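For this depiction, one protein chain was excluded, whereas all remaining protein chains were kept in their positions.
Chain nomenclature is as follows: A, B, C and D, assigned in order of appearance, with residue numbering initiated at 1 for each chain independently.
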Amino acid sequence: DIIKIGANVSLTGPSSMWGISELNALRMAADKINEEGGVLGKKIEIVEYDNRANPPEAVIVNQRLIDRDNVAAIIGVAQSGTFIAARTVAEDGKTPQIGTTPTNPFATIREDGTPFKYAFRVCFIDPFQGKIAANFAFNELGAKNASIVYDVGSDYSSWLADYFIDNFTALGGKIINKEAFRSGELDFRAILGKIKASSVNIDILYIPTMQKEAGLIAKQARELGIKAPFMGGDGVGSPDLMTIGGDATEGFYFTNLADLADPMLSEWLEEYRARYGTDPVLPNPVMAVDALLLVVDAIKRAGTTDGEALAKAIEDTRNIKVLTTDNFSIDPATHNPFDKPAVINVVKDGKFEYVMSYSGES
Amino acid sequence: MFLQTLVTGLGIGSIYALMAMGYCLVFSILNFSNFAHGAMIMIGAYVGYLFCSIIGIPFFLSIIITAVITGILSVINERLAYRSLRERNAPSLYLIITAMGISIMLENLVYSTIGSNFYAYPRVFSKNYLEIFSSTIGLIDIYSFFVSIICIILLHLFLNNSKIGMAIRAGVADPIATSLMGANFNVLIRNVFFLSGIFAGISGVFMGLRYMVYPQMGWITNKAYIAAVIGGLGSLPGAIIGGFILGIIETIVSVYISSVVRDVFSFSMLILILLLKPLGLFGIKYEEKM
Amino acid sequence: MEYISTIFIVASINVVAVIGMTIFTGFTGLFSFGHAAFIAIGAYGAAILTYFYHFPFILALIFGSLLAGLISLLVGYPTIKGNLGSDYLAVALLGFGEAVRVILENLKITQGARGLPGIRICCTVPVVIIAIIISVLIARNLIYSKYGRRMVEVREDAVAAEMLGVPLFKTKYFSFFISAIFCGLSGGLFAHYYGFIQPAMFTLEQSTQILTSVVCGGIGSITGPIVATYIFVFIPEVFRFAKLWRLVFYGAALVLTMIFRPSGLMGYKEIGFHSLVAKIKRVE
Amino acid sequence: MLPLLELQQVEKTFGGICALSDISFTVNKNEIIGLIGPNGAGKTTIFNLVTGAYNISSGLILLNGKPINKKRPDQIVNLGVARTFQNIRLFKKLTVLNNVKASLYHKAKYNIFDALLKTGNYKKLEKDIDEEARILLKQMELDEYVEIQADNLAYGLQRKLEITRALGLSPELLLLDEPAAGMNPKEVINIIDLIKKVHSEYRLTIIIIEHHMKVITSLCSNVIVLNFGKKIAEGPAEEIHKNSKVIEAYLGNSTQKKKTEIAYANN
Partner (left out) sequence: MLTIKDMNVFYGHIHALQGVSIQVNQSEIVSIIGSNGAGKSTLLNSIAGIVKRASGEITFENNPLPTRSYDIVKLGISLVPERRRIFPNLTVNENLKMGAYLRNNQKEVEIDLEEMYRLFPILKKRTKQFGGTLSGGEQQMLTIARGLMSRPKFLMLDEPSLGLAPNLTEEVFLKIEEINQTGITILLVEQNAFKALEIANRAYVLENGKIAFSGIGAKMLDNPKIKDAYLGV
């Protein structure tokens, strides 16, 4: 007998690099769990469908997972917008859905602050990330003047930019430029030229985007002679950053959910590399593993795969061991993880290096 | 500051112009917007990467090999997908949709075979940019600038002054009458697509070098397409000038007005230009007589 | 069954927009890469009413479509009056579509790129069925009236049509308006089905998807594009077994349709309404 | 009586080339006027100006005493001018019936709500139009082709269909551009009869451009001759035939002609 776990991931399209890593990691984790005897004496099986990071497709995928495959829970959707669209189906189908990286605050709660019964996530939320980024920039890097380049077309990027600004100015910093581009852009020299030309010398350039844009922005900024260090969010945390940006990304700081250099991950990382021959594109795969471990643990505690019981068990999760931390808990009030810590990484000699971490309460 | 803005704008414009040429060439001949061109550019970037980075052939040789390969692919594309529609005299919309089908197919073919990773070209030039009058300009921009201008001049001469060019233009209007003159229109079209494939290959390599290589990069050519429209779809010099105009306007708006509304500006300008000159700045229309 | 009905609703929401586009592209012979903007306007128009002001769903839907229609009149006036060539008009509208997205990304009321999460979910199977029936009836009655015929004449030969007293501008303008209304309605349904909208959902890709359904379904047919829309939503589902190759097949299917059924699945023909078929036998 | 159509010093240039200059003439109600002249003389251009297809460079065109040169083609049609084209312009993919209906719709006075709700008014008007189209086709002896796609018709029939379609507009003034082109002598005779028939039946005013002199001589009360964009002669057909300018520029020197051609021209 088997227990099916759905994976609603993006396997094609612009977000597919994360989706594929996510799926790989889930498969690897499921195999490991099965080797160790499975759950409730049953093997688990990952059933995945591609959602192209497209809301209508994600909705259909969710529905298919619930109706056709009778999955116990769904792991994924990584993108906030798509997660929100798909969430309704999980709610109707009484199947818990655990988002991997939807950092939008409203992914799991209603406008009035009450959580959706079946929607959970294993990542932190944007306000937190913006806050620690601002803290780090202001306190650790001593930055007083910052400029921002962000993607207006992306909710992730706009949230993060706003939270950074709020926190940075609250600390006493000044935002010199807030420049926007639109998703899909490849050339940022126009806005970078403006930043360079502004009268105040900036101490940091905050780039809360995906690694593609961040890499290009870094490269083009250095080309134009902008000397300030860069900082980004978890979206840039994959080695592609260095592939794209080359030398320009040296000294690129970013907040991350997990850290490739984290000793907790080293064993997992070895295994992943051995099995797939490439580096995982962080942070999604580790988040997906966390989500799977969370579900498995909840199934064990609930003793059933019934959706309602399972959702309850997930909500009650306290201090379990997952991939990224030894004491993972879900906050019943928000369905977010409790005190999810964040790490600061930096690119050094073409590799990610651990700088420091911020605990969840900070 | 202004000089740098202008130089940056021209640099961006050069890249648009380079990409716009392929659209323009096919449009000026077949009167349809070949949206598969973007996908061809993407393939060109991958092929160039393969030769230049993985196999390790000298850069300029890789460009030539890539151009030939994309040229051939483009001919195959025409033969398999467009020819039967062309011969049936299908409206241009059909060809456009087919072209979009091709580009969806190619893009996803890359996803399913090569995967979604990013690749970056190795360093080709020891220095990627030059300093002129205290403004920096990318070396690749300078190259694209000259490549596109040289290509356009050659093409223009070819289409307007050669017998083959004339036959191509004749065939566009009436392939059957053209065959009555002894010209095999299909062969002529094959040449056109070979050329447009060559442009795709060259711009693909340049794009890859300037930015990076990834499956969706074909979509950035939408901007180039808009540049081509501004210049007048059927006009080759128009493609280049449209590219420069778009590049410069975008940069100036970003710098002096607001980067957020930049696209609103460029698109409003597009609409405005089309209202004033319905066929773009340099488009020519053959007035139909009753 | 939920699964099937989900697919049905998703496809049906597209169908409403496709019917609008059929009138503009299939019957009037103009095309556009910017109609996603009208879907967006309809979606935001309707959603803002229910989301912030708790209007009844139906009223919000109507408001959304009318808003899309109104905007189409503003945009259509210069662009259609300008008598642009077909590709040029399509691109001008692409520009419009992108501009609308930029505006939605920057407006306060639309909450920028973050979109509106948690819109009331009202769009159910009966709702889309009613929407489709109404849309088809309107479209059909329109097409077989002088208004529709004039569109077809403009498509066939605009110059000759004008010399037969067909007001070119009015005909195209009207067709544009109608298509925007339908797209707006589709947008309203969209918003109230997914419960969440953000500007990034209304892209060029969506515009071309609608256009593709129209062309593959058959220019000059209403039923063809409708069938094509369902097929195009179902095909990727059927191809799920193909995993990563799924969209390669989709692209190939598109190209093959164009090559082997150059006038679309139902080129110039209709299925259903038999009596009319007999009467109007081949509008074309 | 007011002339139906009046051209006053009309001039048309195409980017430097002067296609028409100082053209003035009047057309009275119920007349059939012939417009002849060598190729490129500007005959079709006159039609294009009258119907609003081209903008006039200078001068005035009056219909029923009112200037129409600023109006759009569709407005001019509604004032009662219909035409056929030198290069046939049917709606190729539409059926014969629908081609004719296309011109009848300007009479259908129902509004969009009638159409959407299929009111009685709408149904009645639609039915009337259908009937009228069929009657018209029957009169023009095209009734057996009702359901045929227009471009599958033989050339001569297409010309006839074009005339039928123009008649559907119930014009006051009908402009025929080479209605007999591409027809053999026998068919030319048929078309002459047909034009005579519609002229009397519909009380039309007609201007005909034609190179078949037989058509001109058998139909036209008055003939206008153009050459190089200028009017070189005007008058009854017989007079025009003898006009040396016209013979030189257009008809050709008859001594050069061979026997059969004379026979043909006199037929």
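By definition in this document, a residue touches a chain if its C-beta (ideal position, glycine included) is under 8 Å from a C-beta of that chain, and two chains touch if they have at least 3 such contacts.
Everything numeric in this text was worked out from a predicted model, so none of it was measured.
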{"item": "For the chain not depicted, the shown chains it touches", "value": "B, D"}
{"item": "Touch with the omitted chain, as defined above, among B:I153, B:I176 or B:I257", "value": "B:I176"}
{"item": "Chain not shown: contacting residue from D:P3, D:G156 or D:G235", "value": "D:G156"}
{"item": "Residues belonging to chain D that touch the chain removed from view", "value": "14, 17, 37-45, 86-87, 152-157, 178, 181-189, 211, 213, 249-253, 256-258, 260-261, 263-265, 267"}
{"item": "Interface with the undisplayed chain - residues on chain B", "value": "163, 166-167, 169-170, 172-174, 176-184, 286-289"}
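We take it that only the chains that are shown with their structure count from here on.
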{"item": "Contact-richer chain pair (by C-beta pairs counted) among B-C and C-D", "value": "B-C"}
{"item": "Between chain D and chain C, distance of the C-alpha-averaged centres to the nearest whole Å", "value": "41"}
{"item": "Rounded Å distance between chain A and chain C, as computed from the means of their C-alpha atoms", "value": "35"}
{"item": "Sites on chain A at which at least two other chains make contact", "value": "11-12, 152, 182"}
{"item": "Touching two or more other chains - residues of chain B", "value": "108, 111-112, 260, 263, 290"}
{"item": "Residues of chain A that touch chain C when the two form their complex", "value": "11-12, 49-50, 52, 55-57, 59-60, 63-64, 66-68, 81, 84-85, 88-89, 92-93, 104, 106-107, 110-111, 151-155, 157-159, 182-183"}
{"item": "Of all residues in chain B, those that touch chain C in their complex", "value": "27, 32-33, 81, 84-85, 88, 90-94, 96-98, 100-109, 111-112, 222, 225-226, 229, 233, 260-261, 263-264, 266-268, 270-271, 274-275, 278-280, 285, 288, 290"}
{"item": "Of all residues in chain C, those that touch chain D in their complex", "value": "138, 141-142, 145-147, 149-150, 152-153, 156-157, 159-168, 268, 281-284"}
